[in-house]
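Of the protein chains in this complex, one is absent; all others appear in place.
Now for chain A:
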Amino acid sequence: MTVSAYYDDIAKCNKCGFCHVACPIFRTTGHESGVARGRLALLRGIIEKRVEWNEELEDPLFTCLGCGACTTNCFGKIPTTDLVLNARAEYLDKIGKKPAHRLLFEHLLPYPKRLHVAARAVALGKNSGASKVANALGLLRIFGRDLPKAEGMVDKLPMSSFRGTVKPGVYPGTGDKLKIGYFVGCGMDVIQVQAGKATFEVLKTKAKSVTVMDNCCCGLPPYTYGDLGNTKLLARKNLDVFEKLDVDLIVTDCSSCASFLKKYPKIFKDDERDAARANKELPMIKDVVEFLYADEQDGKKSSDEAAGSYHDAHASAPQQLTGTGKGSVIVTYHDPCHAVRGQGIKDESRGILKNLPGVTFKEMAEADWCCGGAGSYALTHYDLSQKVLDRKMKNLKDTDADILVTSCPACMIQLAYGIKRHGMKTKVFHISEMLDYQEQLKARQQ
């Protein structure tokens, strides 16, 4: 649908400006083009024919991180992110899609294996077409910011992807109840392989069986570029995979994937058959944070019933993580936008972390602010994204945390990069890694 179809939503903005404070981009640039009020003013300008579709709109439309913080601060709850994504589609239609988009969305993302090969090629810089591919992959925020510099990538990119090591298929677990499907997001698959393995291991301790799925990209990247056609293509491919599975839950350890998988029914709102398919799968989709927290609550309940054995077990097993000479490690958490606003997950992650022995949890100021990893034109908006990140790093520094935990591979890359640039020592872990570490300690002690 064109921008005009949303005139009522857009006209609802009375320019009160409360979105300014919440927008990480505005707080960085201070420019009205980087805030919901401004973006909506331009959309209104288009409808009222004061503003023309041309390249001047690229920045206002594409610098949006899509973090949704503006809507949270908006009295009318205007869905600016959606309105902007929608306008991006119209922009790409009218002004044209760039070749990099085509390469990424149409030729790489639907095919996990091609993605693996492309990433390696870029990393090693051996392929003459590497720079073109690099540019395309740069659009995928999971590769972080210095993708075009091959030397920067090599030490970051594991030799083998997660699914190169753990082939898709069914694996037995030690749990006794559930059958779980593990949806492997591109970021976990190609970049955060360690974290992916941790999730896999943790899930195995909780489930009767874990199926490593042969899914493709969830579709979020083309969606954020307003490319609904390719988004649907990817989503349909994934629905096909889901329907063939025999599992009780589909768990993913990428909060961005999780929030987007939960959005499938909305993507197909004009397509009854696919919408029905998506709706059927919906109750099965779980962010790993949600799943682990619920599992822990279950465990607590049953162990409480077993006369407090849970607490006794912990009391007799000193499983200290060690921090920087402070006895226990200080851990803080960064909320991925797609967890906190995308799925309303906030307390769960804290609940899990606070329960870990040897951990002192310290809340970070503005923990739910975007880290800047979501920048769209990753390459052209490098500086902007770094400034957003600087703010995050300052808040992180204030916590004195030894470990920064999160649940999104793109955030992990961005945060680790910031920590390196700021000369800090904080380690970045996926929440699965924290739990996996505990499990390992437990196993060792047994």
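Methods note: contacts are C-beta pairs under 8 Å (C-beta built on N, C-alpha and C of every residue); 3 or more make two chains touch, one makes a residue touch a chain; residues count from 1.
FYI, contacts and distances are computed from a predicted model.
Per its UniProt record, the hidden chain corresponds to "D-lactate dehydrogenase (Cytochrome)" from the list "ABC transporter ATP-binding protein", "D-lactate dehydrogenase (Cytochrome)", "Phosphate transport system permease protein" or "Sigma-70 family RNA polymerase sigma factor".
Across the entire complex, the residue among A:Gly45, A:Pro79 or A:Gly175 in touch with the chain not shown is A:Gly45. Contacts to the hidden chain, counted on chain A, fall at residues 7, 11-18, 20-21, 26-27, 30-33, 38, 41-42, 45, 50-52, 56-57, 60, 73-77.
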